[in-house]
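A single protein chain has been omitted; all remaining protein chains appear in their positions.
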């Protein structure tokens, strides 16, 4: 069998130049996505303008051309070389008008927004009000976006949290203590669930669920009776009371020494793992092709092995549930 | 919404005790799979016997009961606590008869084999000749098994290889050298392809492909002209000549300083990453349920988010192709 | 030159059996120290009893023989396989008498205590009241023990904290934010200082120092003026108000977005780095030899490349200052 020959993509939209920005919280793999946009564009003979500081920079006109060589040695870096920021101005029609003007002045035929549903909302308004084609790329560690199996940054966040759980287990087992560990996930338990299964946790609390604390106290008590040395309980940050609330309740209910650890922002940073770099590479490529195909107002995502398009508004209107089979699996394996 | 209640699985096969072994090359996540077998069984009220040293230990009768507590602090460990070995004796009818006798003597109602297609072949013979139900669980870093998107150990191997590529890139860029890096994959380019995309490689050679070395020499030359500092070329071990052959050809063809690095066995070991632990947890659970359901002679696998069964013989008769879209993507992004 | 031949150590004290325990907070490398005690003893023809759960287990008689094979595959593990616990009973003469009796009943000629100065205090009382030879081995992540350049666990804790700082810097730089990061060190700034220099921090707060917050606010303001993207401030936990206090003051004083991250217990766990394993190996060996030489009531430590002995009481009476040259260096390099 012979090597696949990458051929030029058709360009019915006649796009010559695209812009790309990162918005919202940073996520590992954003640089890999920017790189994929820049290099796919270069392969296809298009130019790319990088917008610094998200929509905040866009309405101030912080655009500049970036080429393939500018992306050397970035695929392995956390954060975003384009920077990111919140923008109150973008919520005003004037702010968006200013951004649209900058794009037009620079001959930009379409904007690629790497971020979460809040950022896609900002992109959608730009498209609606000014007719500028926009494409969303899911970049957020929480994995809480409808329209893609996984979001860029999610795999790395899980790995970082898991590494912390492995470390805490060493200490928990040595002291025969209970550790209640808070991972990210304001509205969704995806990270918590993965970390719980992979970390061999006794219990997991997620925002999607209303587990009675009494049951958990009983489980921890049973776990001690079974001779387990140290217990791990994972709590998503969006659970009411957070890890501190759960930890206090367990300590009060069991009388056992309980420690709380809130992993926090470390889950956002670091070298992206392979899965995030590969996902980012595929989606960055797909975003450029969507614009060339004349598509707008959608987020590119991956389902199974396929690239799919989802209307931007569905990303904030629809909800992606956690994996219920995995949830059940987690509970059995803590037996 | 409320928490899913894990309920007892029906047991039409009336199985009371299962055995589990690991066979072939070790892979990170095998312990997580053993743990999932043991704990799922415990949850369902079944007993588990661990067989040491694969089929070699089975025909010698190295079986012992293992319980949920024996699996404490194993989910994060590389290698296999049950050990693994090659067995010439198993290739004889007498060896398999002896193994079958040990299983019957211990009241084992089904055998779970964690390994690759060679190991599944040995399992299939046991089933055919002695009527013992067998289930395969795909545990091999190469990801070259038909019937599952991914095999246990694959994700960790990719991550280990990628970490090495990141390190070599530091040196390659500092010396403006070409690095030709050999990753595992005797018959398949899955690892090579993932590492190439995630590692930002200029080129990748896989066994599935017959890329002319002249083209690669040209690509490296072009890459230097474009001002790239240092180039990375990934070669799967199954490519004729291996990395050394490719490296020699590139050095001869370009006149540029070329270094060869063969990553070797480090790709087999280490703490499994979350994706391998989760996959192993799901498949270990599924293997127990398959036996309880009276199923035999299949490998459990995961496609998309679903657990699927594939007849064992298909795992060595059918071929899983590499991801062609990813391949094309790799070539564009090295522009 | 020929290989050094390890010869038998003289044993004027005529010791046949030693006991070893870990006490206080666990530290990475404790297992390597236990292993070194067990294997040095085996090399010299002595037996070793492991005491579980520190002094708490000692007064309850939780002793058992451990041999060289029991220590296989432990050198790389965090935590302590002998477990650790606090013991109120040990603070009573009765508790210690009970512990002494258990040691005598088991024919133990000397006790090796791996822990911090609190643990050494408990050991000293055992020696004074019951004449049992005791040797301390410095095992604590804080590095706050007089009589040794470094303590076992310190190097790993610094590495773990540094890895977190590297991750937070990705996010801090992407958002152009200030990150105030709290590292361990209740009474000492060793970890904070190393992390500050190695992490390229703008500022560092340690318990040994009374830096006015106004100066720091000015430094952060200057740093922003100089065009730095994101600032890192390191705070040792023993600083009044902790990272939260410092962070609030900086946010109030500069008006800049400031995030606080408290790294917490993750700094205790994890695979020990090479420096901790090597230090633990040397000190475990030295502890056995001290007992064989008839020495008691001292802590073994390393200064430069030499093994030294320090009377146990000096470990809590004398103070090890932080490295002032390094402190000055830190402040210059943040220019």
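All chains are identified by letter, namely A, B and C, in their written order; residue positions are counted from 1 within each chain.
As a working rule, contacts are C-beta pairs under 8 Å (C-beta built on N, C-alpha and C of every residue); 3 or more make two chains touch, one makes a residue touch a chain.
Please read all numbers here as calculations on a predicted model, not as lab measurements.
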item: Touch criterion as defined above, residue of C:281, C:296 or C:315 at the omitted chain; value: C:281
item: Of C:173, C:217 or C:312, the residue in touch with the unshown chain; value: C:173
item: Residues of subunit C in contact with the chain not shown; value: 1-4, 6, 32, 35-36, 39-40, 42-43, 68-69, 72-73, 75-76, 149, 155, 158-159, 162, 166, 169, 173, 194-195, 197-200, 208-211, 226-229, 271, 273-275, 277-278, 281-282, 285, 303-305, 307, 323-329, 331-335
item: Absent-chain interface as seen on subunit B, which is shown; value: 22, 25-26, 28, 77-80, 83-85, 160, 163-164, 166-171, 173-176, 179, 229, 259, 261-266, 268-270
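Going forward, only the chains that are shown with their structure count from here on.
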item: Intercentroid distance (Cα basis), subunit C paired with subunit A, Å; value: 37
item: Whole-Å gap separating subunit A and subunit B, where each centre is the average of the chain's CA atoms; value: 27
item: Sites on subunit C at which at least two other chains make contact; value: none
